[in-house]
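What follows is part of the complex, with its chains left where they were.
Note that the chains take the letters A, B and C in the order they are written out, and that residue 1 is the start of every chain.
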Amino acid sequence: SSGGKKADEQATKALNGSGGPRLKIAMVTHSAQGDAFWDIVQKGAQSASAKDNVQFLYAADPDGGKQAQLVQSYIDQHVDGLIVTLAKPDALKDVVAKAVAAKIPVVTINSGAEESAKFGALAHFGQDENIAGQAAGEQLNKAGIKKAVCLIHEQGNVGLEARCAGAKKTFSGQMQNLFVQGANMPQVKSAVTAKLQADKGIDGILALNAQIALTAVDAAKGSGSKAKVATFDMNKDLVTAIKDGRIQFAVDQQPYLQGYEAVDELWLYKRNGDILGGGQPVLTGPAIVDKSNADAVAPYADRGTR
Amino acid sequence: MSATEEAPLVRLEGVGKRYGNIIALRDIDLEVGASEITCVLGDNGAGKSTLIKIVAGLHRHDEGVFRVEGEKVSFGSPREALERGIATVYQDLAVVPLMPVWRNFFLGSEKRTGAGPFKRLDIPFMRSTAKRELLDMGIDLRDVDQPIGTLSGGERQCVAIARAVYFGAKVLILDEPTAALGVKQAGVVLRYIAQARERGLGVIFISHNPHHAYPVGDRFLLLKRGRTLGYHTKEDISLAELTAEMAGGAELEELAHELESAGVQGAPELREDARDLGVSD
Amino acid sequence: MTIAPPAADERIAARSSFRKLLGRPEIGALIGAIVLFVFFSLVADAFLRASSFSTVLYSSASMGIMAVSVSLLMIGGEFDLSAGVMVTSSALIASMFSYELTLNVWVGVVVSLVVTLALGFLNGLLYVRTGLPSFIVTLGTFFMLAGLNLGFTKLITHNVATPSIEDMDGFSQARAVFARDFTIGGVQVNISVLWWIVFVAIATWLLLRTRSGNWIFAVGGSAASARAVGVPVTRTKIALFMGVSFTAWFYGMHILFNFKSVQSGEGVGNEFFYIICAVVGGCLLTGGYGSAIGAAIGAFIWGMTSNGIVYAEWNPDWFKFFLGAMLLAATVVNLVVRRRAEAGK
């Protein structure tokens, strides 16, 4: 939907001149603190906010109930628009309804494509982690991998489990999950090493975050395994690693787009009554980054927006 | 030995106790009947406290037989002992430092009022009783709500004694109750012990002071290094003999000489004192 | 000595009744709470709205219900690190039991109650039988429960979250009991706030007015002494663990009926927040001292802080920094007040 975005931007420019009170838009996600993916989502939202003269607020909690509470806090503050992830749709259903009842427009991002419209949200940006996972599974097939592990670095996390489940669905070989402690790199390294030592047949590793992927590369090297590493999400070092061939590919959901589009849509709605997607989810990815296009993406990853 | 035909309240036969590889007691016999006071005497570390902890239900004995009113028992907890009317003053007092005095006083034997789910502590009763019982011992507390940990050593000791005396139904065990007490309070405690006997209780009384033990005791168990050194009834032994046996020989005589020759002012009194302590009679 | 004590004891300095009030353990925490309240009222416009207050209260209750029983357990000298995941376990049990067998949700609620109480009993039993510190025992059960939560949920639902039970028999009554919103003076308040207050009242009564309360203080203050004077220490401790599991069940039901579905990974880490509430409210970590009201105020401080930061629109990157600073500030105020009260000149 690159055309749509361009159009949005033009419309934005046109409307920007008209002034008016500053809008206050809040985003509440199910992210853990300091998560790289959600950091990029925020960056997208922030740059849209800067452009649209919007005050952008952000809060996150991985616990469904607490996330709902945060949404409630923003309703109490009478924000002008809400951006919510529906990783646990049931937990957020009521509070989204409250927001709608309080005449606060809601946009959903990332997860919850199916529920978004049902709950009364204006639009949805992004796609299910599950779909992104399916893309990863297909890429693994293409790379000729037969036996893979999917590294879950936060146990019980809905989004991460969904990525692995999606990958498993399309992957034609055998795939197992492995739990690693994301907050503790040495433990990640030793768990991956242990797994590779235990099962020499493993020839593929799917990580769910760039830093974990780089550690997995180390672990594979250290244990003398030939396993190829692929990952979700990106950063600067990861793009270099793709260029070097240490990492096969990265599934990029273009989180920047999710944040940017969501803010912009709310602003457009407030200013112009525009609704994107016509009730259908607007897909922001997944984009696959591999050796062929790594060079092109590198500068953006450098900047921390991809 | 007991005045009545009944089985004695408490009877130990050949009791022994080990802490790991440390042998604290070996082959001890002891008997307390109703209206009887048995004194347990002995050096530091002789095993006196260990002995009464067995009777109080705090430890289980490893050897021998322990009977309460003729029935063979082995208490799993002090609660079982309490339920048979055995109340104890421990040497380390067994108080909960952060809790108010009155709560400590009634701990484990709370007085309650009301019925069913509304059964609750009878706080006014407990507060006033604690205050009164302590006043009777000569301890005039500022405030029965003071945490017991902030009382002076002697005051804490008095709380423990007053509690045991108040709840003791059949047997009263006192482990060095007068140790931290002032002259006045010690006198009160001795009176309590005598009164308990009059009320028909059996008392086990531990003391290092033969002047405290002899007048009130009926039977005297002397321990040394975990073994029985002697077991006497009052008729068998005089105060002087008892003291001599407790002090263990000539060392004190020597001490008194030493002090005197050092020209210590007041040494004659100490010498006299040493005599009291059992050196020469 | 039979002389009556002098009417006014010359060994006690006079003390104003204001000072006496300050001497109560909860007052310190209360003043900490008031300071925070004033602070957030000044820095966040949205904070003073009635609806915001109800959000803060709800957030406090969501910590406070568990903090009640956790504070009792702490006064009794023990920890329960499995408290956080046990909430999730109880919600998962109720949800999956009713859903998989298509029964009235109340059946699930009752089954969950029984199982959760059994879990608490097990914690207590393991503690008294092994003689290991409760920290270790409940750490073990914490991991085990966390594993069971995920393992069973994935085994049964093939998912990490349970399906919604919104459309099942009995759901709306159960929701009315555990999670209904109702309106007081134009403000929506969740029923869990009321339940929280009820629990705090019961726990306070229990602690201060009943024999069990006496025993709780005693086993926490000095288990050896308590045992020596005949307090049934093991029974008391097991009961305290079951108290925690009871509120875990209750709060689990609230989560289930408020959010309809449960994630198997939820709850991890909350056990520490409960302990924090209790400690901020004046409970000693070493046991033997504290109050249920204090823990409630601790939960309230927590609710104010975590929501106040959102209302104040501070940069979320620094959220935890502010949280930590507030926590320290509140406890320091608490402490200063108590010290002043004790110095009491």
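Going forward, contacts are C-beta pairs under 8 Å (C-beta built on N, C-alpha and C of every residue); 3 or more make two chains touch, one makes a residue touch a chain.
Owing to the predicted nature of the structure, the values given are computational and were not obtained by experimental measurement.
Novice: Taking the shown chains as one copy of each kind, please give their copy numbers in the entire complex.
Specialist: Full-complex copy numbers, labelled as displayed: A x1, B x2, C x2.
Throughout what follows, only the chains that are shown with their structure count from here on.
Novice: Taking the mean of each chain's Cα atoms, which chain ends up nearest the overall Cα mean?
Specialist: Of the chains present, the most centrally placed is C.
Novice: Distance-wise, how many Å sit between the C-alpha centres of chain B and chain C, to the nearest whole number?
Specialist: 44
Novice: Could you state the distance in Å from the CA-based centre of chain A to that of chain C?
Specialist: Each chain reduced to its C-alpha mean, chain A and chain C end up 34 Å apart.
Novice: Provide the list of chain A residues touching at least two other chains, using ranges where the numbers run on.
Specialist: Chain A, residues with two or more chain partners: not present.
Novice: Mind pulling the chain C residues that touch 2 or more other chains?
Specialist: In chain C, no residue touches at least two other chains, as defined above.
Novice: Okay, in this complex, where on chain A does chain C touch?
Specialist: Chain A residues touching chain C: 33, 55, 57-60, 63-66, 68-70, 72-78, 88, 90-91, 93-94, 154-158, 161.
Novice: Where on chain C is chain A touching in the complex?
Specialist: 46, 49, 51-52, 55, 58-59, 62, 146, 149-150, 160-161, 164, 166, 255, 258-261, 263-268, 307, 310-311, 313, 316, 319-320
Novice: Which residues of chain C touch chain B in the complex?
Specialist: Residues of chain C touching chain B: 1-2, 5, 9, 11-12, 205, 209-211, 213-214, 217-218, 221-222, 224-232, 284, 288-289.
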